[in-house]
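A single protein chain has been omitted from the complex, and every remaining protein chain is retained in its original position.
Just so it is clear, A and B label the chains in written order, and each chain counts residues from 1 on its own.
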Amino acid sequence: MSSEGDVAVHVHRDDEASKLGMWLFLFTELTLFGGLFLMYSVYRYTHQAEFHLAAKNMNTFIGALNTAILLTSSLTMALSITALQRGSKKLSLSFQAITIFFGLIFLVNKYFEWTHEIHIGNFPGSESLLNKSQGDILFFGLYYVMTGLHGLHVIIGMVVIAVMMRFTIKNAITRTNYVKLEAAGLYWHLVDIIWIFLFPLFYLIS
Amino acid sequence: MEEKENHNTHNHSYAPYIIVWLALLTFTAITVAVAGINFGNATIAIALIIASIKTYLVLTIFMHLNIENKTFKIFVVIAIFFLAISFVLLFSDYYNF
Partner (left out) sequence: MTDNSMAINKNEHESYLEHKGKYSGLLGWILSTDHKRIAILYLIVISAWFLIGVTIGFLIRLELLTPGETIVGPQTYNSFFTVHGIIMLFLFVIPGIPAIFGNFFLPIMIGAKDVAFPRLNLFTWYLYVFGSILVITSVFLPGGAPDSGWTFYIPYSVRTGTNMIITLSAAFILGFSSILTGLNFIVTIHRMRAPGMGWFKMPLFPWALYATGWIQVLVTPIIGITLLLIIFERLFGVGLFDPALGGDPVLYQHLFWIYSHPAVYIMAVPAMGVITELITVYSHRTIFGYKAIAFSSLAIALFGSLVWGHHMFTSGMSDTANFVFSLITFLVAIPSAIKVFNWTATLYKGSIELEPPMLFALAFIFLFTIGGLTGIMQGTLSLDIHLTDTTFIVGHFHYIIFGTAGFGVFGGLYHWVPKMFGRLYNKKLAKLSFWFLFIGFNILYFPMFVMGWLGMPRRSYDYLPEYQIYHEISTVGSWVLILGLLIFVYTIVKSIRSGERTNEMNYCGGDTLEWRVETPPTHENFDEIPVITGEPYAYKQNEL
């Protein structure tokens, strides 16, 4: 079974292999963030009161809003695949685009959060932070690194989905050949899962 | 190794995804509400349990683990197990027994 338009006769498609590969890649992301979660758990355990106080700086509303946004974007991502399976290419493209849009909103919220924190002096290396407790420094160190790395993955996810949109338009992704879109979906859902854990750990401590 | 078109044999419905989404939003609301109540040490445990339930829903429905081959589920268990046991062993150094 040859792939679209290729010269080679021997290349046959193995969707299971592609999905297995993607899941394994997700595991690498899981342990990449896992290292940070391990750090977080140790530092929170050893600086409980200080983390509690430091977290009061966080805006629970924006955090919850961002959680809802990302959860909804996971929905639209899953729906984009179902739409394609039902033969609705246009609907699928719309869902993919909406997913990217939600990602963008997430990032905009994040941007406002970060600029606010930086403005009031809570950033690594700032005079005011260095004068605070150890727990404060650790909390914000973890906050910036973890949400920053997560944000980077949101950006990557948005780019990947944009590429999938192009594939869908050009019929490299079709109703009977959509493993690439599934793989992109898996990636996006993982980004969502990471946030599902980040949210309570940074915004719901107090 | 022929092409697997396993999904085309099912009737594809939007419903499961929408239901799960509503459940996820509900759990999020619960977890925010619970955070306001002080359960002491249990607070973080409850938050993590709710987060785990949400994750389970995303894994099984959004990420299709419930309809994939057993291999995928075993893979996920291996990965989660590795993280869990690293966490336990790490805390053998930090936990105040």
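The working rule: a contact is a pair of C-beta atoms (placed from the backbone, for glycine too) under 8 Å apart; a residue touches a chain by one contact, two chains touch by 3 or more.
This one's a predicted model, so the numbers in the text were calculated from it and none came from an experiment.
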{"item": "Selected residue (touches chain absent from view) among A:35, A:87 or A:121", "value": "A:35"}
{"item": "Candidate in contact with the missing chain, chosen from A:24, A:118, A:156 or A:169", "value": "A:24"}
{"item": "Residue numbers in chain B that touch the chain omitted from display", "value": "1, 71, 78-79, 82, 85-86, 89-90, 92-95, 97"}
{"item": "In chain A, positions touching the absent partner", "value": "10, 14, 16-17, 20-21, 24-25, 27-29, 31-36, 38-39, 42-43, 46, 124-125, 130, 133-135, 137-138, 141-142, 144-145"}
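Rule of thumb we're sticking to: only the chains that are shown with their structure count from here on.
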{"item": "Chain A and chain B, separation of their C-alpha mean positions in angstrom", "value": "15"}
{"item": "Residues of chain A defined as touching chain B within the complex", "value": "1, 12-16, 19-20, 23-24, 27, 30-31, 34, 37-38, 41-42, 45-46, 60, 64, 67-68, 71-72, 74-75, 77-79, 82, 85-86, 176, 182, 185-186, 189, 192-193, 196-197, 199-201, 204-206"}
{"item": "Touch list for chain B against partner chain A, complex", "value": "1-5, 7-8, 12-14, 17-18, 20-21, 24-25, 28, 31-32, 35, 44, 47-48, 50-51, 54-55, 58-59, 61-64, 68-69, 71-72, 75-76, 79, 82-83, 86-87, 90-91, 94-95"}
